[in-house]
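Shown below is the structure under consideration.
What you see is the complex with one protein chain gone and the rest in place.
Right, chain A next:
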Amino acid sequence: MAEIVTEERYVRQIPIMGVEGIQKLKQSRVFVGRCGGVGGTVINYLIRSGVGHLVCAHGGKIVPEYLNRMQLAYESDVGRPCVDAFKDKTDAINPAAKITYVPQNITEIENLDEILGGVDIVIDAHPLFEERYALNAAALRLGVPMVSGAMYGDEGYVFTIIPRKTACLRCLYPERPKFWNDIKVFPALGMGPGIVGCTMAREAIELLLKGTSPLSGRMMHFDLTDMDFAVLEMPKTTCNH
């Protein structure tokens, strides 16, 4: 059996997941929907951990208001297509990570099932409910776990959906709040998205390595205004969505 070579950059992970785990991450495929404050954090930590293949969807251009929270955007990127700015950073973080950037938001993608073909899990980091529901529907269609994370100000939550085993996003929140009709409705400081993104990345790695995770069917909820953190149960329901 050929010896597995583990690059020095991953040696601190060996006690956590073994060399086999590192190899498994290298072969894993993850879709990330939106690469902003939350999604960018997820991407950063997934590729630093050695996840080998990502498909990342994000449309538009970098604007100044992104800079207070998006890890993959710098001041010099203002005006550039988002995916170009993100690619520069991810290439520098881990050139071995094979990332396909899709310069569109999920609701603009016509061949979504084709793009998601072969992924092991999907990451929901969208700023609009229409986009979140679209990825939720795709995850259920394809039978792929979805790690979902969101925030508003200093409050946030993360939960993991296992199709046909746990509640889905539509089970949890059948409708969006009526006021949420624009990407600018939510206040944001970088720490909330950072916590959400870090938690999602850790969930994703557990799913990739073991097929299950601490937040499968559960929600981690936090509020930094009083440093309240809790793990909540998702509804036990038969998902028919």
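The working rule: a residue touches a chain if its C-beta (ideal position, glycine included) is under 8 Å from a C-beta of that chain, and two chains touch if they have at least 3 such contacts; residues count from 1.
We take it that contacts and distances are computed from a predicted model.
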{"item": "Protein that the absent chain corresponds to, by UniProt name, given \"Peptidoglycan D,D-transpeptidase MrdA\", \"MoaD/ThiS family protein\", \"(2Fe-2S)-binding protein\" or \"Tricarboxylic transport TctC\"", "value": "\"MoaD/ThiS family protein\""}
{"item": "Selected residue (touches chain absent from view) among A:E65, A:D91 or A:D228", "value": "A:D228"}
{"item": "For chain A, the residues touching the chain missing from this view", "value": "34, 36-39, 125-129, 132, 149-157, 172-180, 186, 188, 192-193, 196, 219, 221, 223, 225-226, 228, 230-235"}
